[in-house]
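The complex appears here without one of its protein chains, the remainder shown in place.
Letters A and B mark the chains in the order given here, with residues in each chain numbered from 1 onward.
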Amino acid sequence: MSAETGPRVDQADLAAAGEVRQETMIINMGPQHPSTHGVLRLLLELDGEEVVSCQPIVGYLHTGIEKNCEYRTWQQGVTYVTRADYLSPFFNELAYCLAAERLLGIEAPLRARVIRVLVSELNRVASHLVWLATGGMELGAISMMLYGFREREMLLDVFEAITGLRMNHAYIRIGGVVMDLPPGAEQRIRDLVPMLRGRIKEYEDILAQNPIWVDRNRGIGYLEADEALAFGVTGPMLRAAGVARDVRRDEPYCDYETYEFDVVTGREGDCYARFEVRVEEMKQSLRIVEQCLDRLEPGPVMVEDPKVRWPGQLEVGPDGIGNSNRYIAHIMEGSMEALIHHFKMVTEGVSVPAGEVYQPVEGPRGELGMYVVSDGGHKPYRVKIRDPSFANLQAVPSMVAGGLVADVIAVVASVDPVMGGVDR
Amino acid sequence: MPVERLSGFQGGKTDTEAEEELKRGILLASLDKAVRWARKQSMWPVTFGLACCAIEMMAAGAGDYDLSRWGMELFRASPRQADLMIVAGRVAQKMAPVLRTVYDQMPEPKWVISMGVCASAGGMFTNYAIVQGVDTIVPVDIYVPGCPPKPEMLMYGILRLHEKVRTEGRFK
Partner (left out) sequence: MITGELVDRVRTRHPDLVVARDEATVVVDRSELLDALRELRDDPELALDFLSSITATDWPGRDPRFWVSYELSSIEHRHRLRVKVGLSEEDPHAPTVTGLFPTADWYERETYDFYGIVFDGHPDLRRILLPDGWEGYPLRKTEELGGVDTRFKGAFMPPVDRRTT
């Protein structure tokens, strides 16, 4: 068919076609979607392949943790907050316990503080490994998923040996930690660190030299520093934009000012910079872990004050971790006062002076804050968890707008939101 | 020779017709077994990770625990291609309708494992936000306790489900 005899296109048709082209399509991504990290829902407005706007919808994992905390004793609150951001349980416990300790006006003993730093930094590595695993999987690097979880298992084995649980440990308690490190744990961690360091280097090489990984991350999902600050973004996302903000250094807790580590920053503020920052952070965490191991001196791991410390003494028995037999014999047969005290502490718990504190810690995803209010009773009056992912997600619309729909996956992966923390 | 009634399978026939059918149908009984065996050998779970348990479910699928030993490494993103839903984590009131939709989208036959105590009974989260047991929304075949259950516990639950599929499943 020649051009002359072909179907004639008149002006009206062209105008109509123009209108069609202007229409955008609304795509609903999630809440059940394999690459939205849990139950995040994104409402995307698309013009062809291009993202016009994006609206994150959260709340599909709203758990009511903050309300539950108000109905439990101060000590029991630890078990609730640890389940908020389930990839950083130690940080949730740490922020909550530090807040409660500040209200009580006490400080955990030295050994407990070192152990807290030790487990937190190991936790940071484990959390970043999950990010590497899932982020890699979502961009097609399936082997990263297997590698990441392999190394995480090793860390979880250590956590299990120390706390008895792989996740949701409730290990850090008000006044210290619930029990001392088991025999052999220090050596085990000492052996683990160089191995992890080698593996992290390996993964960095695998991905940084992989053209697909680089292409899918470099220049994608820009977030400028001032924009990030306006959205309340913290953690690796903010540092990748060049702002050296780290609660560990800016508002030190648990003697972080005495540890040597670098606050890693990037320049570009894109997905690739976030990848680099997180990988480098894992190495810094391992550095801190080694310093912790050198500092571990024998000593108490819980404050001595009987009005604060948990009365039970835990130990590993033949059937797992539980109250030590000696202690049970003591309260059941030895001392009536000890039994009364135990009963009072377990049912009523500590009484915390009235007041309010906001305690931030540097979690794997940014500033994890606990705003804790006490009315002087045996239960928290209000526990507000300021989760970093909640604020970080707010920046997603501006990061994906104007990009391609396939890059949304890369951007969300680089934000590393954990919906348990966002929705609480 | 008396024929043992095959429970459940009627094939749209009356009882007597089914009896007649069965007298001739040695093959049917074996086919039923074969189908159940095949279903058990390669179940495809739908990715339905919700909370902490989802991470343990992923760990179960990863190298160390390796669900592919039971032909289950393929977590399907689409419920249309899956026959097992592992409800891994606490189910919020807001998520409940979504969960039911995903379940309805799965083709028959389908099974549900309720992973973790939150999915099974609300767990420690007795509050306004959490559905107190996913069995109020979808029928559950296996409950796996724990908070979160270790991957070994999930695998035990899966093996029990396999047992159930092998022995109780019906050829439809």
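Everything that follows uses one rule, which is that a residue touches a chain if its C-beta (ideal position, glycine included) is under 8 Å from a C-beta of that chain, and two chains touch if they have at least 3 such contacts.
None of these values were measured; they are calculated from a predicted model.
When the missing chain is restored to the complex, the residue among B:49, B:89, B:122 or B:157 that touches it is B:122.
Contact with the undisplayed chain is limited, among A:32, A:68, A:134 or A:285, to A:68.
On the side of chain B, touch with the chain left out of the figure occurs at residues 93-94, 96, 121-122, 125-133, 135-136, 139. Summarising the interface, chain A meets the missing chain with residues 58-59, 62, 64, 66-68, 71, 102-103, 105, 229-232, 243, 245, 250-251, 355-358, 360, 367, 369, 371, 373, 381-382, 384, 386, 390-391, 393-394, 423-424.
Here, only the chains that are shown with their structure count from here on.
Remark: chain A and chain B have CA centroids separated by 31 Å (rounded to whole angstrom).
Note for the complex: chain A touches chain B at residues 31-34, 38-39, 59-65, 67-68, 79-80, 83, 86-87, 130, 133-134, 145-146, 149-150, 152-153, 156, 166-168, 419-420, 423. Residues of chain B touching chain A in their complex: 47-52, 54-56, 58-59, 62-64, 75, 77, 79, 89-90, 92-95, 98, 102, 124-130, 147-148, 150.
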